[in-house]
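Note that one protein chain of the assembly has been removed; the remaining protein chains are unaltered in position.
Coming up: subunit A.
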Amino acid sequence: MSKLGVFDLSVRYGKVPALNEVSLSIEEGERVFIAGPNGAGKSSLLGAISGAVATSQGRIEMDGDILTGQPPEAIARLGLSMVPEGREIFGALTVQENLRVGTGLRRDRHAVQTDMDEIYSAFPILGERRHAPAGALSGGQQQMLAIGRALMTNPKLMMVDEPSLGLAPKVVDQVYDKLIALQEERGLTLLIVEQSSVRAARVGGRLILMRGGAIVGGGDAADFGDQAALTEAYFGKSGAAEDAEAKA
């Protein structure tokens, strides 16, 4: 049984379709990138899996539990955690309080402190500034905090939406280094939305390409490292051909 299974999932905002019968499956411990242009449905897919976005059709399963139709807090309790686009840290709360928000769902209260110490040793800057308001952190530090906060729920599957958004390339490198180290340490399953397939190729893993609310291709991320493969996937030979057919 796969870790996460998505079957014929559709999402629509009013009459506008955002996802069209998407199916995918992710294995335990896998690292999967979702790439695609704006409006491809990447964030809608993550939103639907996390319970923040209502689905109109299809089914989502994690470890055999059905997620579809459950509220976000119930899905979080089943072991799914989210690092959202734009980080969405609680700016008025301290760094430490941010990390504690997601620990209310845990049964293993004694392990919470150990996990927090681990996050402080993985991200020393968070430890140094633990009593400072999180809103005073830099963008890169906020991204680290968002990752740490998601890890504090002790997730089985973690979803990260555009971790490189608005960060300097050097900071993005650091974020990914930490993310990969933490994944290997904890045997996490990771689902990452990443605009840049070049970045995905460098980090390594499986890549799923989305366009127009559907999955249009995918494979080993290493095969999508050059611009030509990306351009083809984004704008598509088949897409150009369809246009030509439509005109004819």
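Keep this in mind: a residue touches a chain if its C-beta (ideal position, glycine included) is under 8 Å from a C-beta of that chain, and two chains touch if they have at least 3 such contacts; residues count from 1.
As a working rule, contacts and distances are computed from a predicted model.
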Missing subunit (named according to UniProt) among the choices "Cytochrome c, mono-and diheme variants", "Nitrite/sulfite reductase", "Branched-chain amino acid ABC transporter permease" or "Cobalamin-dependent protein": "Branched-chain amino acid ABC transporter permease"
Listed residues A:Leu19, A:Ala35 or A:Ala76, member touching the removed chain: A:Ala76
Selected from A:Glu88, A:Asp117 or A:Glu184 as touching the chain missing from the view: A:Glu88
Contacting the left-out chain in the complete assembly, out of A:Arg100, A:Arg186 or A:Arg206: A:Arg100
Touching residues on subunit A - with respect to the absent chain: 50-52, 71-73, 76-77, 81-82, 84, 88, 90-93, 97, 100-102, 104-105, 133, 135, 149-150, 153
